[in-house]
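Quick one: the structure is below, and I'll ask about it shortly.
The complex appears here minus one protein chain, its other protein chains still in place.
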Amino acid sequence: MVTIKRIILDVLKPHHPDCLEFACAIADKSPGIKVELTVDEIDEKTESIIIVIEGESLDYDAIVEVITDLGGSVHSLDEVEVTSKPD
Amino acid sequence: MVTIKRIILDVLKPHHPDCLEFACAIADKSPGIKVELTVDEIDEKTESIIIVIEGESLDYDAIVEVITDLGGSVHSLDEVEVTSKPD
Amino acid sequence: MVTIKRIILDVLKPHHPDCLEFACAIADKSPGIKVELTVDEIDEKTESIIIVIEGESLDYDAIVEVITDLGGSVHSLDEVEVTSKPD
Amino acid sequence: MVTIKRIILDVLKPHHPDCLEFACAIADKSPGIKVELTVDEIDEKTESIIIVIEGESLDYDAIVEVITDLGGSVHSLDEVEVTSKPD
Amino acid sequence: MVTIKRIILDVLKPHHPDCLEFACAIADKSPGIKVELTVDEIDEKTESIIIVIEGESLDYDAIVEVITDLGGSVHSLDEVEVTSKPD
Amino acid sequence: MVTIKRIILDVLKPHHPDCLEFACAIADKSPGIKVELTVDEIDEKTESIIIVIEGESLDYDAIVEVITDLGGSVHSLDEVEVTSKPD
Partner (left out) sequence: MVTIKRIILDVLKPHHPDCLEFACAIADKSPGIKVELTVDEIDEKTESIIIVIEGESLDYDAIVEVITDLGGSVHSLDEVEVTSKPD
């Protein structure tokens, strides 16, 4: 079985909801994960944020759904780490 | 349950109260936290400071309230780390 | 006996399947490995990715086969670490 | 209770008393602390020094008093780390 | 007795055999060693590679022989670490 | 009680006695210390050296005396670390 351990997302979002709400909403949907959100660039109406998410087994689709529901769009998946269980 | 473990704030403040009072006032409102305050830029009447706050479960609103009460304004929330409890 | 512990591949791939599918497909074929995929450059129709794969004993041919099956091509093998068992 | 764990001071001092005397005088007033003093810039009559002070519970006013008594002036408090005890 | 613990070789090789074969062939001749091979520069017919070899007691001549047998030439020995046993 | 744990000295010395003799002479006068001497700049008749001295309780005056006796002159005391014993 393959599990996702870590992803780094480059996300474009409106100023509201703010970064804290974004991070909390993502964490809220997935038990046992860590979410680090860093602001990369602030424009007039939007901001680029980098989200690093780590956990024992991440649900990528659920994460993207939360981001989209909050008005954000995943610009790119910059990094992903997956592992496969030994036989 | 989602808890905030670490935030980095970019804050604009008047010269008084000084940085030490700022840091102590923030820590005073939240038991069991660590506050690191670094001066980023000093202007004639104001100074930009970076505040890194870490704890088991930070109360963001209480932190912002202390900063505002002391005459400071949160310019931006540069980084936030949250975790969700495993099921 | 010689075993491959770590390889770094520079791969050119179409945008689809996406990076997550790539990483998962590689891990899925090899039990007990870790796959880190980083996007290096994004062009109109393709993207360059760096794939770091670690495991107790990697099967290089199986890895290349997965990449090729998904439409990717190994541009170069940038790094390889192998060990030989003591006598 | 809030305690100060670490401060970094930017201090302007005359050449005499020298850096060693400065550091020792500060440490002498506060039991159980560590004082690291680095010379930043030397001018004709004065020198800028950076003083890093760490301890379990620093007394800021006592530290500033020692510096002033030796003819130095605190140019700025560049960094401060405080902690609050858990409830 | 003096033993070689680590060497770094700058090697020029044809594209074939590839890096993986090179690394495996070196490791295959020496039990209990680790071989890290990094590609430094790729030209039309040749490539420059850096080979880091570590082990309890490396046999330098055997290593060079393998490289030469595969069509490579040692351009330089960039680093070497040796130890002598205590009396 | 205040003790000196570490000092960094910028010293100007003639080429002879050489760096090794300098380091050994300093260490010889103070039991239980470590002396690291790095050459910073070599001129025709003199050389600038950086001396890092660490120990449980350094005797600064004794160190300077050794340096002066060997023909060196302390250009500056670049860093000093002192500690005070807890009550």
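To keep things simple, chains are lettered A, B, C, D, E and F as they appear, and every chain counts its residues starting from 1.
Criterion: contacts are C-beta pairs under 8 Å (C-beta built on N, C-alpha and C of every residue); 3 or more make two chains touch, one makes a residue touch a chain.
Here the structure is a predicted model, which is why all the values come from computation and not from measurement.
In the full complex, chain E contacts the hidden chain through residues 2, 4-5, 7, 60, 76-87. In the full complex, chain F contacts the hidden chain through residues 18-20, 23-24, 27-28, 30-39, 42.
Everything below uses one rule, namely that only the chains that are shown with their structure count from here on.
When the partners of chain D are compared with those of chain E, no chain appears in both lists.
When the CA atoms of chain B are superposed on those of chain F, the rotation angle is 105 degrees to the nearest 5.
Measuring from the averaged C-alpha position of chain A to that of chain C gives a distance of 24 Å. Shown for chain A are the residues in touch with two or more other chains, of which there are none.
Taken pairwise by the contact criterion, the protein chains link up end to end in a single open path, with no chain closing the loop.
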